[in-house]
Every structure is written in C-alpha cells, then in structure tokens.
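Every protein chain except one is present and positioned as in the full complex.
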Amino acid sequence: MAPSVDKMLTGLIAATFTPFTREGEINLVEIGPYIDYLTEKQGVRNIFVNGTTGESMSLSVTERKILAEEWCQKAKGKMDQVIVHVGCMSLKDAQELTRHAAQIRADAIAVIAPSFFKPSNADVLKSFLKEVASVAPSLPFYYYHLPAITGVNVPAKDVLDGIEKLIPSFRGVKFSGSDLMDFGRCVSDSPPHWSVLYGVDEQLLAALAMGGHGAVGSTYNYVGCHVNKLISAFENGDLVQARTIQFKIQELLSYAMKLGFDLGVNKQLMSELSGLCLGPPRLPVMPCPPDHAQSIAWKYHSIFPEC
Amino acid sequence: MAPSVDKMLTGLIAATFTPFTREGEINLVEIGPYIDYLTEKQGVRNIFVNGTTGESMSLSVTERKILAEEWCQKAKGKMDQVIVHVGCMSLKDAQELTRHAAQIRADAIAVIAPSFFKPSNADVLKSFLKEVASVAPSLPFYYYHLPAITGVNVPAKDVLDGIEKLIPSFRGVKFSGSDLMDFGRCVSDSPPHWSVLYGVDEQLLAALAMGGHGAVGSTYNYVGCHVNKLISAFENGDLVQARTIQFKIQELLSYAMKLGFDLGVNKQLMSELSGLCLGPPRLPVMPCPPDHAQSIAWKYHSIFPEC
Amino acid sequence: MAPSVDKMLTGLIAATFTPFTREGEINLVEIGPYIDYLTEKQGVRNIFVNGTTGESMSLSVTERKILAEEWCQKAKGKMDQVIVHVGCMSLKDAQELTRHAAQIRADAIAVIAPSFFKPSNADVLKSFLKEVASVAPSLPFYYYHLPAITGVNVPAKDVLDGIEKLIPSFRGVKFSGSDLMDFGRCVSDSPPHWSVLYGVDEQLLAALAMGGHGAVGSTYNYVGCHVNKLISAFENGDLVQARTIQFKIQELLSYAMKLGFDLGVNKQLMSELSGLCLGPPRLPVMPCPPDHAQSIAWKYHSIFPEC
Partner (left out) sequence: MAPSVDKMLTGLIAATFTPFTREGEINLVEIGPYIDYLTEKQGVRNIFVNGTTGESMSLSVTERKILAEEWCQKAKGKMDQVIVHVGCMSLKDAQELTRHAAQIRADAIAVIAPSFFKPSNADVLKSFLKEVASVAPSLPFYYYHLPAITGVNVPAKDVLDGIEKLIPSFRGVKFSGSDLMDFGRCVSDSPPHWSVLYGVDEQLLAALAMGGHGAVGSTYNYVGCHVNKLISAFENGDLVQARTIQFKIQELLSYAMKLGFDLGVNKQLMSELSGLCLGPPRLPVMPCPPDHAQSIAWKYHSIFPEC
C-alpha cells in the first residue's frame, strides 16, 4: 500500500530534544508533558524526533526505538504527524530503525546522509537512501539535508532528481542549509505531494519567500508561538510584520551565538523556558554552563514580553 | 564636507566586466556602448566597476585608474551612480585608488577585505577600511563582503557595528554571502541613510524578503530587465510573480554552473547576449571554451523568449 | 590490575579490511586465512581491527562484536597484538564494545573522536575518551587521531597532555594526520611506555625521522613486506634505501589516487593482491569499478616485481 498523499506536511515542525535523567539515561516520563507543552503553549502540531536536536547519534539503537515508540504513543490524538529520524552511520542500523518505525506506525521517517564515509555524489547517496527506504516501502520518506554538519556537499536538488523512481514513498526534504538556489530549485521542481521544509530557523522568512512549505527546527520548541505568527503574517501578505518577528528571532539567536549556542545550551534553554526537566545532554555534547541558558532566557523575555 | 545623504543607492547595480582587446589589454572603446546597453536594454542605472566581475585584482593600479575614469566620464548623465571598487591587497594601493576616485568624482567607493593576509577579526578589518577611507573622507564608502572568495569569515554585522564613528562617510554594504541572519541584522540595525545591498543574484528574492535595499551582481548585466520586473512584483506584493522570475534565473544559473560557470564563461556570455566585444579575461581566469557561452545563451533565450 | 607495560606496540600494524560475503554480510571464514596471509606473506605481527579500513562505522554493534571475537581467536599464537577499535558516535555503544573487548581478551582498544557532534576542544574529547575507557580500566587504550575524516581539529598533543591521570591504561596514539610538529611533540613528550604510531602510509619515513615508534595503516595489508624493509633500512641508518622504498610506495599510491582510491578500491585491491575473498564494501562505500583494482595491482607488480 502506498502512503496516503492527503496528509501534507506543512507549517511548523519542532525538532525535539531527548529528555535525559540527571544520570544521563533516557527519561520517558517527560515526553507526555513535552507534547502537551508544544501543542498548548507553542501551537506546534508536528514533531521530528530522534534528529540532530534529539542527539540521535549519541543514542544506541535500542534507546532510539524506545524513544520513538514513546513519542508516537503519547502524540496520538495530539500531534498531526510524528516524523521519526532513522538515519545513522550504518545502513544495517538504519534499516532496523526503519522497520521499527513502520511497526510503531510513525507517520513518516527521515534519513540524514551518513557522514563518516561521505557519499561522493548524489547517486551514491541515493543508493544508500533507497536501501534504507526499501525495508518499509509504504512509510512516507524524507531526506534530511544538513551539509554543514555532515560534510556531504551534494546539492539537495541532485538528490531529489529522479528519487521517486528509487523510493516510491518519497515525500520531501528537510533542507537545513543556506544555499537558497538549491532550495528554490527543490521547491520549483517538486510534485505537489512533496513537502520542501526549511531547517535554518534564523532565516526562515527567506525560505518562505522562496516558496518553502514548512519549517523544521529546534527553536520552534520555544519560539513556535511567535513563528506561527510570522507564517500567518507572511501568508496574509504582511511582509513588514513577518520581518519584524524574524528580526526579533535573529536578535535572540545572535545573542545566544555570541555566548556559544551549542546543543547543550539549547537544551538547557528549553528547560528554562518550558519548565520541563530535559536533563543534561550526553557526551560529546557538553552540559550548559549554568548562567548561559538563564542569560538567554532573560533575553528571550525582554524581546518577547508578551508570551 | 560630508557626502550628501539624499542619493540613496537602491535597485539594481550591475557589476561590470572589464573590456579587453583580443591581445588582453584594457579596451576603453567598449565602455560607452556598454553603458548604453545597460541603460537602454537592461534598465540598469547604477554600476559597480573594477570589482570582482571587473577582474580588478588582475589589473595594475594604473589600469584601474584609467578604467575608473572612463566609466565615470561615459556614465555622466546616463547612470545615477558609479561605485568604484578600490579594494586590493595593499593598503598603499587602495589609498592611491581612493584618492583618484575622489579626483574623478566617482559617486562612491567600495572596499573588499584584503585576502592574502586575512584580518583575524572585525576590529582589524575595520582598521584597514578606516585607513583606506581616511584619504577621501567625503566620498561615500561601502564595505564589500565576499567571504567565499576572500576567506575572511568575519560577520558583516560585526564590521558595521560602530563603523560610522571610524568612517563618517560610511554608507552601506555589498553583502555577497549566504548567511541571511547576518544580512538581516545588517538591515535591521542600519540607519536610514545606509544601503544594504545583496550580491548573490540567484537568491535575491530571499534578501528582498529580509528587507534588502538593492542588489549588486554580475548577472544584472544581462538579466537586469527581468530582475527589474522581479523587484517590481515584489514591491507590489506579488510574490508569486517574483518567485516565478527568480526560479527562471535559478534555472539559467544552475544550468550554467553545471557547465562550469566561472568568470571567463560569464564574460563571454555577456558578449554573446549583448553583442559587445568584451574580449577574453586575463590569466589566471581562463578564456571560455567556445561552445559553453553559446549553449548558455541558447538556454537564456529558451527561458526568456520575450527579451 | 594495570595493563602490563612490557608489551610495547611497535613496528607494523595492519588495519584490516572486514571480509563480507557477496550478499554484504560479514564473512568470518576469511579471517583465519587473512591472518595467515599477513604473518606469512607480509611479515605483519599486529592488527588493528574494526577501524576505518574495517568499515566499523557501517557495522552494527553486534557485527563488531562477532568480528572482534573472531579476529582475537584466530590471531592467538600467530599475532603479537590485536587492537580492537571500539570508537563510534555513541558513548553507550563505545562502552558496550569496550566491555566486550575486555571479555574477549583483546590486547588493546583504540577510540576515534566522535565526529557528528564534534568535541570543541581537547577537554571535551578527553572527557569522552575517559568515559569509554572507564568501563575496562585495565585494557591498554589508544587514541585514534584522524582529523581529515572526523573534522575534529584538536591537536593530538593537547589530547595527550595529562591524559594518563584520566585514563591510567593510556598507552599511545594512532596519529593519522600530516601535522608533523604535532606528531613530533607527541613523540618528544611521551613516557617510555607509550607508543606513538603513524597512520599516513605514504609518508611514513617522515614520521620515522621524527621518532615515531611504529605504523598503522591499510596499505600494510599488501605492502607490509616492503615497508618492513623500509623500517629495517631506516634503523640501520641507510636512509637512501629507506627513501627508495618510500618513493616506490608513493609512486604506487599516487597512481591509485589519480584513479580514485577510496576504501572500496582499496579493499578490492587487497583481494586482487592477496587472493583472499574480501567481498564488496557496504554502502555508503561503493564497490570498486572492475578494472580499477586490476590496474593498480598491475602497477604494483611493475613497481615491486620481486614480491
């Protein structure tokens, strides 16, 4: 059975953090409240779990399965879609995670390029993606493009060219790069049942102008409510208002970046802003220095006093 | 005397090619017709001369002076503004070119970061720019940000911070990079008499959405007429039309890039499309393989049959 | 019990390929003959298994355990030392592999820097390595330095500074980089019970001159017999002879690199030269185009007719 095509993925998708206990073990009890926070406080109805923000590469295969299952279960009736990221260095592991995602009825999977042995061109990368997809042929499939971290500098457009012949369940791309010609060409040449989603939160407005269908990112965990307004303003033709919100987010994120905004700081910032107990990150991501996240949270409230 | 601030630099600015004879010497006779072509066929009313497109780094100081003078003279009454790029590796040479630009009454100068010895931070770069500007204190001054070629990865925003205290004649930036958070912050924090201009032609629409004031680029030599329509559509709130034009330009440029779109090919393409005799580039830029430019010109006409 | 320090790791260490069946599953039956080939034909008495050459990042944790166990068992009485590489993206997995390596009585383990989330400085990296080592505190531990692939550009010397306080079982480094000041400083400041091993086969002689204690690399699978002569010549003060052999290896490898010398080609070359059936690599490493390995093998025989 081919995946239904009536469930387009659009709007905001939060790339979720993985909750840990203080001791560094995965912490399932926070997942329910996390989902409630996103839907109730941020107006976010889609999640991308076990991705980069979720520290998936620092998790064992078993941990990833347990987490994916919990996210899917707790999201039932609350989230529109749960996309489970199943990419990893090993094709074997990615296939095992894909089979599991199908079993737990994830709405879709996403796969990043393997980055230790780097595919040298689009054909190699597509061969890898195809082998992953083949073990769950009816599960909607997204390619996750993140060249700055993977070092795989293959244009996303070259990956998308002809991919539906290899992967009939292909449904789009999470494009986390700054080459907006490549992004624009993904948009302009995509069939109507694909979603071309943007993943560089600090310049989302640029991608919307270029025709992007939605956005996936870690900051939507806590600025989702504001970015929903940005998207509404954009859709209503009010570019001035959309830009005003985008500039506020840029002010926040550039402030954070000057302090050193890595995943450990980002995770702690989410704990500060949401009240959830997400715990520390796992090595090699370092825990946030105590005052960094507080300082950024303070900045957040000064920029967005209303929320 | 401070430069007048009533002459804002907006809209399209063509970064001009330097005409050479077949023997590789600068060829002044083409400059008059070149200006007429831009104003009459492309609707372009501003030029940026002796920049990257103009092969300035391959020119001697004397050649740059002769060219600057000819461009300014022939542009009189036809162009709104002529910006003369005076950046080079040597501060001494840049100062000499700046004094000359003032003498020939250029409308403004622009300076790129020196790229052999790379400034290690914004303060070093600003010290360099200040020393250049100081020899012509009333000449409007633009910083030319081109990190992919210079390797100087200092955010433009950090260069702009406090720069007007060092350079009272500072008037803006030609931002040729893909970091649109950096660009957005240049826009949002700029005083009204600065121009924040974008220089990555294939994604101009993104920069317009982010609030950019204009565009400088080499392709405006031959797609200027289309990009003027893109800008009009954008300003009229017709994003669909603006995007349609942007996508056409992306189709053209990605076609060209697959063939190998360096400055030599770009220059020959301009000769093909304009009928001007711009001659070959100078080493180390290689002449265009004969059929490349023709093939791209053919693509151009198939995408833009109307012009 | 602290690891014995009388078993210094010196001379040649072959980084072994992982044998696969034609269908792409691990193929244990080739491991015994592989060890015999190395000892009998190449004069190699140490192996580094499940490393980069062994495609460890493309293997599941279970596969890595099965392979490590087979290598250790078959090497008994034939090899001096088996170093099992246990590094991976996930600390959890690395710890599990480390415990297993202790159980199967590997002679030592080695750990590469995690490369998806890149440690930002030496302290972070050492924290990660310490957590891995802590689960098998008496197993000799080597740091595997491979900055060109991991993108972790922390000097090895900074990793080694003070590491024995964190990891009492620390015994040295596999240094696969071209910064020979960093390498030299590792050599000059190392205590006598550490081994500083070099991993860029094509310039081993340079590292020997700098005082290196041994060499780990993939090419020693098939040029080990020649490199043993290179090392002997070097130790006997016959630099001219050592250089002659090094130049031959450079001639071979630069020939291979012009053809495209990735891991898939390297693996097939080993099959050609050894007669072993190592099978194809696993995606995202691509199988060798049929004639490439043959062409390099032919070059090998023309350069080294005697062996």
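Going in written order, the chains are labelled A, B and C, and every chain counts its residues from 1.
Just so it is clear, contacts are C-beta pairs under 8 Å (C-beta built on N, C-alpha and C of every residue); 3 or more make two chains touch, one makes a residue touch a chain.
Note that the structure is predicted; figures quoted are calculated from it, not measured.
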{"item": "Contact set of the excluded chain (shown chains only)", "value": "B, C"}
{"item": "Hidden-chain contact residue, picked from the options C:Val135, C:Leu166, C:Met210 or C:Leu259", "value": "C:Met210"}
{"item": "Residue touching the undisplayed chain, where the options are B:Met8, B:Ile66, B:Ala102 or B:Val124", "value": "B:Val124"}
{"item": "Missing-chain contacts mapped onto chain C", "value": "157, 178-181, 184-185, 187-188, 202-203, 205-211, 237, 239, 242-243, 246-247, 250-251, 253-254"}
{"item": "Sites on chain B contacted by the missing partner chain, in the whole complex", "value": "55, 57-61, 63, 88-93, 96, 113-120, 124-125, 127-128, 131, 149, 151, 262-263, 282-286"}
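One rule holds for everything that comes next: only the chains that are shown with their structure count from here on.
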{"item": "Chain centroid nearest the full-protein CA centroid", "value": "A"}
{"item": "Chain A-chain C separation of Cα centroids, rounded to whole Å", "value": "36"}
{"item": "Centre-to-centre distance between chain C and chain B (centres being mean Cα positions), rounded to whole Å", "value": "51"}
{"item": "Interface hub residues of chain C, defined as touching at least two other chains", "value": "none"}
